[in-house]
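First up is the structure itself, then whatever we jot down about it.
Omission of a single protein chain aside, the complex is shown with its protein chains in their original locations.
Note that the chains take the letters A, B and C in the order they are written out, and that residue 1 is the start of every chain.
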Amino acid sequence: MTIENLKYVLRIAVIGGSNPKNDILTLAEEAGRLIAKNRCLLVTGGLGGVMEAASKGAKKEGGITLGILPQNNTDSANEYVDFPVATGLGWIRNALVVMNSDAVVAIDGEYGTLTEISNALLYNKPVFGVKTWGVSKGNDSPQGLTVCLSVEEAVQSAIKAAKNG
Amino acid sequence: MTIENLKYVLRIAVIGGSNPKNDILTLAEEAGRLIAKNRCLLVTGGLGGVMEAASKGAKKEGGITLGILPQNNTDSANEYVDFPVATGLGWIRNALVVMNSDAVVAIDGEYGTLTEISNALLYNKPVFGVKTWGVSKGNDSPQGLTVCLSVEEAVQSAIKAAKNG
Amino acid sequence: MTIENLKYVLRIAVIGGSNPKNDILTLAEEAGRLIAKNRCLLVTGGLGGVMEAASKGAKKEGGITLGILPQNNTDSANEYVDFPVATGLGWIRNALVVMNSDAVVAIDGEYGTLTEISNALLYNKPVFGVKTWGVSKGNDSPQGLTVCLSVEEAVQSAIKAAKNG
Partner (left out) sequence: MTIENLKYVLRIAVIGGSNPKNDILTLAEEAGRLIAKNRCLLVTGGLGGVMEAASKGAKKEGGITLGILPQNNTDSANEYVDFPVATGLGWIRNALVVMNSDAVVAIDGEYGTLTEISNALLYNKPVFGVKTWGVSKGNDSPQGLTVCLSVEEAVQSAIKAAKNG
C-alpha cells in the first residue's frame, strides 16, 4: 500500500486489553490481518496485548497501522505500529482511539476497553464486539454495541458500517 | 458549611443526562440533597439536566457543588455550581468528573453517562446506579457497577464506599 | 470567607516553578496573601514551589485556594490547597490553570511557566509578570505580558484587569 490518498482509506480500530490470554491474541491478530487485507487502516492504542497482536496481523498482510499512545512520547509503541501518536493524556487517550476510527472492533478487554466502547457509542462510531463487554439500559435504551460470534463477522460488519458512515 | 478542611470532605459525583424526563430530575435533586445532608461535596459535569437538578438539591441543603465543564470557560455552568472548572476538553472531560470523586451515583443517562460509568470503573471509583446502564462481561468478568433500587440506597452506598476507599 | 456566591469571586492565578530559590518563594507567598486579602480566589497548579508558597500565603490570610493538578488523583496537592482538581493530563493541565482564572500573576518559572503565560495570552487572560519570562514578536506583534516591578504591582494590576475583563 502506498501513502497516496491515505486519508480516504477507511480506518478500523481494534480495541482490547494489554494482557489477555493467548486465544484472544490469536483473534486480535486475525482481526488486524483481515482489516489490512480489506485495505483499511488499522487504528489501535499502540501498546501490547490485543493492540500489538492486531498490529502484527495487519503488518503481515502489508497494511498500515496507527497507534495512539497514552505517553507523551512514542517510545512505548509496539514494533508493528507505523504511525505512533503521542498524546500525554494517560487513559484519557482512549477517547482519541475511537475518535480516529470509522468503526470499531472490540475483542475481550478490561475496563479500559469498556471506556473505548462507551466513547465509540458517544462519538457515534459503530462498534462490533467479540467476547467483550455488553452494555444495556432497558427497553427504551439508546443502542449499544453489536455482539458478533467471530472476528470475521466483526471485521466485515465494521467495514460495511464504516462505508455507510 | 465553611471552607475549612474541605479537601478532607468526601466527594460524591452524580452523573446523568442533560435532557432527562421529569421523574429523573426529581431523583437527581434528591440525590444532591442527600449528598449535601451527609456533608459530602457534590461533583457533577456542571451543565443542565441531572447535573443541574443534583446541584440544586445540594444547594437547598446548604452543600457545596463542584462542576467540571466541557468548555474552556465557565459561562455554561448551571446556577447551582459553586466551583465551576473549565477544561476545554469537550466530552473528554467526562473522565475528569469521576477522577475527582471518591464514589459515583449514576442516574439514568445516555452515552455520555456510560463513558462516565466506564471511567469510574477504570479509575477504581465505586459506582452505584439507579435506572441507568448495566455493563457485564460474562462469568470471569471484572466487576461492573452496583445496581440500586432507590436514590437513597445509591447515595448511602456511595458514601459508605467512599469512606472505605 | 464563606462558600456562598463563590462563583462571582474573581479568580487570580499565581504561576511559577516548582523548585525556585528562596527569594522567589517569599514573593509567591506575598502574592497569595495579597490575593486573599483582596477577597479573590487563588488558582495554582497545586504542587510545590511557587504553587505551594502562594497557597500558603492565601491560607494565612483566610483565602480560598484551588489547585489544578497534573495527576489523575489529588494525592500530590500541597497542604494549602482547599479544592484540589485532578486532571490526568500531565503538563497539559497547564492550560487549565489559566483557563480557570480571570487574570494571571507569573513569578519566575521555567518552561512550564512559559507554557502557562502563553496559554494565558491565547485564552485572553491578562498576565502580569515579576522576574519571569518575556515574550515579544516585533513591532506589529500581538501584545505580550505586562512586566511588573513588584508582586504588589502585579497583584493589584491583575485584580484590576480581572474586574474589567
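The definition used in the following text is that a contact is a pair of C-beta atoms (placed from the backbone, for glycine too) under 8 Å apart; a residue touches a chain by one contact, two chains touch by 3 or more.
Computed from a predicted model, the values in this text were never measured in an experiment.
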Check: shown chains touched by the absent chain are A, B, C
Residue of A:Thr87, A:Ser118 or A:Thr132 in touch with the missing chain, whole complex considered: A:Thr87
Note that chain C touches the chain not displayed via residues 91-92, 95, 110-112, 114-115, 117-119, 121-123, 131-138, 142
To test your reading of the contact rule: which positions on chain A touch the chain that is missing from view? 1-3, 6-7, 64, 66, 68, 72-74, 77, 81-88, 95-96, 99-100, 123
Name, in rising order, the residues on chain B that touch the hidden chain in the full complex. 72, 88-92
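By definition in this document, only the chains that are shown with their structure count from here on.
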At the interface of chain A with chain C, does the proportion of residue numbers present on both copies reach over half, so same, or stay under half, so different? same
Roughly how far is chain B from chain C, going centre to centre by Cα mean, in whole Å? 28
Using the average of all C-alpha atoms in each chain as its centre, how far is it in Å between chain A and chain C? 40
Can you list the chain A residues in contact with two or more other chains? 91-92
